[in-house]
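Left out: one protein chain. Kept in place: all the others.
Now for subunit A:
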Amino acid sequence: MTSLLEIRDLDVRLPPGGDRAFALEGVSLALARGEILCVVGESGSGKSILAGTIMRLLPPGIGVAGGSLRLTGEDLLAMPEAGMRRIRGARIAMIFQEPMTALNPLRSIGDQIGEMFRIHTGLSGAEIEARALALLEEVRLPDPPAALKAFPHELSGGQRQRAMIAMALALEPEVIIADEPTTALDVTTQAQILALVRDLQRRRGTAVLFITHDFGVVAEIADRVAVMQHGRVVESGEAEAVLNRPEHPYTRALIAAVPPLHAALRAPMPADTPPALRIEDLSKTYRRSGWFGRKGRETRAVADVTLTLPRGGTLGIVGESGSGKSTLARCVMRLLQPEAGHVRLGETDLLALRPAEWRRETRRIQMVFQDPYASLNPRRRVGDLVAQGPVLHGVPRAEAMERARELFELVGLRADALERFPHEFSGGQRQRIGLARALALRPEVLVADEAVSALDVSVQAQVLRLLAELQQRLGLSLLFITHDLRVAAQICDRIAVMQGGHVVEEGTAQQVFGAPREDYTRALLASVPGRAWTPPETAEVA
């Protein structure tokens, strides 16, 4: 095999004053014709900078300091800007993570695909339209003629990503760089897009540089893998070898952190465990009021949901975006007002309480939020954030601070960090602070809404272990909402699968993962990337 794109000893310098001097250090990679090379790494590993360097689309202040970058022998680093413009799109095309922001919202899909031809070729208007139509057919968008005239907001996330891929394919580039192209998509859509990428790549023989953080995706699609850490390639090789016999300790740790897709062996809950939380016939409808009495649009986000969380157990709620799982959590916490149903915590119906009574009861049920960057007030010291809850519920300030100190140790943070501000912590540490804040009131029930979704896989594994450990120690009952079936398999006793506001299947984790009853559950499980690959058990734990 001849190398199409060859990267040798590439150094990319970061602006001075950052936490490291180089974004990339001595990176050497070769991409051969017709192969898919996956570049894997956690956030900050430099994998997106690599894509930017190849396309010469780096933010200001970041520049190449050494090494070489060749496309079929041509030196890309020495090429003048005009030459780069002829290469971008025509010979190297890029697919971005978020198709909604990568597409121009004011221009139709057909117009934007056509632009590729207008810039790089001298084809006539009719010919361009015919080509664009053929491309949309090739990426299997439903009803291509209509999609040609559609605007980005009229397509779903998966369809937009297909349109982006059509754009990237337009000029039959030799190399496609895909930067986390499926990260923003639901799992079933992701499976379709991955299948499409692989299919197109086989038919056309394009080389694909596929950037991802997800080892499941790697297992699904990669021919070869390069693992990056702190701007260096620590391990590279055939996908099969790297996935099943990782050699570098960092790769081993990363792979060990990937949860396997079968229910973890947890002690089964006795059938007569009393319920900690019962959700009964809960419904929430979003209404958009129309003008002049015209009927507005109605969405049933949660429809007649009845669920039981056993005391001391974990109930996982899984589903794709729009399935109503977050709305359900927000209704339970009274952040949203459902129009019907009950939420019983022990004997108390939370939804029937008056505001003042609810404020008192909040000590019994607490929530951990998704976004570790948005869920902590940036202007308060983290000690205050954790002590705030107990103080509100009448605990003297000194005692609340003492409790915060204990909790910091409990969640694995140093107690002397109490005086710092949230921005001084990493994402994983912030999520621990969020957890400490929720635990400060010593709740019976903890609602975790995608609490580990924003974290890197190794940090995610740590937080999950911490959650399980705290649950044991404190006898917590956990309502765990996630879109990630691997995570759910890891931590849940019972699983409820939601789709379109309804619970379509509910049962023990073993049953849902081992013998799903419903077609939708089976489809979800079949879409999990890398389902055929089980992370090697021998890998040591980080």
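By definition in this document, a residue touches a chain if its C-beta (ideal position, glycine included) is under 8 Å from a C-beta of that chain, and two chains touch if they have at least 3 such contacts; residues count from 1.
The working rule: contacts and distances are computed from a predicted model.
Determine which name in "Tol-Pal system protein TolB", "Xanthine dehydrogenase large subunit", "ABC transporter permease" or "Sensor histidine kinase MtrB" the UniProt entry assigns to the undisplayed chain of the complex.
"ABC transporter permease"
Among A:Leu57, A:Leu335, A:Ala352 or A:Ala415, which residue is in contact with the omitted chain in the full complex?
A:Leu335
Of the residues A:Ile119, A:Leu392, A:Ala415 or A:Ala526, which one touches the chain left out of the display?
From the options A:Ile119, A:Leu392, A:Ala415 or A:Ala526, the contact with the absent chain belongs to A:Leu392.
Check each of A:Lys325, A:Arg437 or A:Arg486 against the chain that is not shown and name the one that touches it.
Residue touching the absent chain, from the options given: A:Arg437.
Among A:Pro60, A:Pro105 or A:Pro270, exactly one should touch the missing chain; which is it?
A:Pro60
Which of A:Met116, A:Leu148 or A:Met367 touches the chain that is not shown?
Here the residue in touch with the unshown chain is A:Met367.
Suppose we count only contacts with the excluded chain; which residues of subunit A make the list?
Given the touch definition above, subunit A has residues 15, 60-61, 330, 333-335, 358-363, 366-367, 369-371, 374-380, 388-389, 392-393, 434, 437, 441 touching the missing chain.
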